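The structure that follows is given in the form of structure tokens.
Note that one protein chain is taken out, while the other chains of the complex remain in position.
Letters A, B and C name the chains as they come in the text, with residue numbers starting at 1 for each one.
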């Protein structure tokens, strides 16, 4: 039985993690922590846990968390995570971080994108927690940088092509659409119901912080620099991301070869389904699955990939990582 | 006072046209027609007109419609329109057609896309009813091919660039997102509420019938062949289209020059607003406006254009055309 | 031409009023005012007015507003309105107030419900602006208390029964459901999209401030005390209120007599439609109409009434009042 703690218990990704953990056969939530003003019975923060998870949210204290927990999930914003990760590791806990703090390895990139220097001491040992790419590194890891929601869909949607050098590395466009929970739980005008309901809009065109994360990961696969243009959109639904990805083939691809490529890459993966028609976000809502549909159109490879931003895009993937780290069936609590 | 008839009174575009016409200072609905099983009081088809437009829907009879009406709107599916347009013109009415039947002028293209030969007799005189491009041709026209909803957003979103030859004509990607009313009023599984609510999906990747319509219109502007890759998506909202358009500049463009180009093209247009941040579909819902945001990112021009698929994308634009044809203020009934 | 000012330009009801006023044939918006931090171009507050209503929001200054305007709409929260109404009246403007400040006439009731004493000086001359009941008092009024959104649906839904003494005055239940715009434009957790989307809940059971407003108005109609139990619910949609009203008949009513009663009461009204099946809020969305369906079931009169909370429930009704006050066609700008 793995003893689990969560710091940042008041957000949506944390709530999704709790939803999954209450059904996990081998893990038990032993500590939930958050800012003092969020502390108290969990059911005050999230009434859906009334009667299901009767536990109090407490202030985060590293020594007691490290003693009580085998693993601590950090469901915190960037820069907040790095204040906890190092001390927790030092005190003997393993750490799975939902923020961007340990994702970017290119020197200087984190500071460029997030405006402060990274945690240089612990960054080197952090593993990018995308099991489909880094399963063997994840197993022994002490510190996991859980991937961003958009990057999960984009990287897995492109990996088979990029790894084989089949598409131009400087001509990749990712047009992504996300449900509103991706914007977090803090009320603001953009996500006030009468503003974003019945509406769709682009935002952060070419400037979103997930763009460098995607590019860095694809470059590692391509073994060459990769440029991506990433344009996210806000969609009136709770959960789900759809990324439509446009890439330029460098050689003749047939529909059959394209399908074979994706099936070869993913048919052994427990959470990746290669589809022969465009998937809907509803097909994966609440699950840890990613559905990918690759096709050819007008001289481009067009790939549509869907994930639940809170599950495969955050909490589910984090749990998949935990399963690998603690030697459980990778799908435990996720089927 | 212009006397107006509508054939195909049971669909959403027709309903939106009625909504606009009841407030139009110079037009009066004198006849609504549809299939026999749809006939009866309008309020049985659309309860929102109870007490506002007390009129009966009757079977379509060309001679009596032509006598009663100065203009007849055909809110019909493709191939159905062409059975009415010719006879109505012959009988002296002017016709504004919502279908694709008179939109494609390239020889053979209509048949390739829609599977039957077009109405060769009347096709030559049809004018593509996009006032921002063809205002002078629309005024005297007897037969208007009202543009498709997606093409309205895509063509106006690209026109300033394409007309000036500023972008590569063979490297244009249009990633479009539409509310569900664009799929029509006939119930089917795809648009059954529990299927498409809380969900987004791509469809008809590179094969949608609006792709050749967009390409043909852009080619007329570019004075050269234009290839577009068009990928539509279904979004859980009633109304609204957002098109994010990716084009490759052929020369150095600065943000300032790009903005100037769009302002020069559109500032005199009554229904086009050039924005300096990405517009939301809610900003134009229920109106005849199109909001366009052009920007530069990662070596591309990226343009986001939003229209209401039923209004600027159908009924509103049709009314704008009617205003031009009958010498009214172009914005009558549309502000 | 009536010169119109609005104080409180940043809220949803104000925006709906502007939407209606831009199409009004006899009124012109000459001044929009709000708190200093909301001032600036209107299109910064509401991008939907870009290109349609190019006006700046300015700080509220009573003397200049009174000079510039024939009528000032106060789209303000309760207690804020009363700081403006008196001075504006004194300076010669007529006032239509959206808040509750001038609605309650029973001595002591306002203070009981809202916690501060009312504006005793001006309260006596205020007219409750429900045209279907008080048309003749509204015409000459200088100060209108525009009814609440819930009360509009409840009072008109019950008036024919209560006026005739046909139902027990102490056994009335109103189960109401409202779209989220009714909660205003200030972001909070309750109306944060991922919280209230895909969810419905009751709130303020028997304690909502509209309950005494409804009871007072019904008592005036009944000429006896009336008790109501009012239970509102929050519904995942932008606009619309449905009130299902349960009343106990005091004598035998037949379906036919019930329908006759409602038709007799409302058929001459321009905005009230008596329906013979339950209306949907969509049938009146964006309009000034109220649809009412009265029926008998299990020994009760059950009435379903729907209004758009922002239009007939606020801005549209306010404009209907303005039309009456300035001698215009009551439906001007509202059809």
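By our rule, a residue touches a chain if its C-beta (ideal position, glycine included) is under 8 Å from a C-beta of that chain, and two chains touch if they have at least 3 such contacts.
What you see is a predicted model, and the numbers here were worked out from it, not measured in a lab.
Counted over the whole complex, the shown chains touched by the missing one are A, B, C.
One of C:3, C:105, C:163 or C:300 touches the chain omitted from the figure, and that residue is C:300. Here one chain is not drawn; of A:165, A:206, A:249 or A:286, the residue touching it is A:286. In the complete complex, the hidden chain is touched by one of C:19, C:177 or C:210, namely C:177. Remark: the omitted chain is touched by one listed residue; of C:15, C:167, C:183 or C:228 this is C:228. Although one chain is not shown, part of subunit B still touches it, namely residues 12, 179-181, 185, 187-189, 191-194, 196-198, 236-238.
As for the chain not pictured, it touches subunit A at residues 22-23, 47-48, 50-52, 198, 271-273, 275, 279-280, 282-287, 289, 291, 335. The missing chain lies against subunit C, touching residues 173, 175, 177, 179, 195-203, 205-207, 227-229, 231, 233, 235-240, 242, 244, 246, 278-283, 285, 293, 295-300, 302, 304, 306.
By definition in this document, only the chains that are shown with their structure count from here on.
One finds 39 Å separating the Cα centroids of subunit A and subunit B. Inter-chain centre distance (subunit A to subunit C, centres taken as mean C-alpha positions): 46 Å. Residues of subunit B in contact with two or more other chains: 198, 279-280, 282-283, 285.
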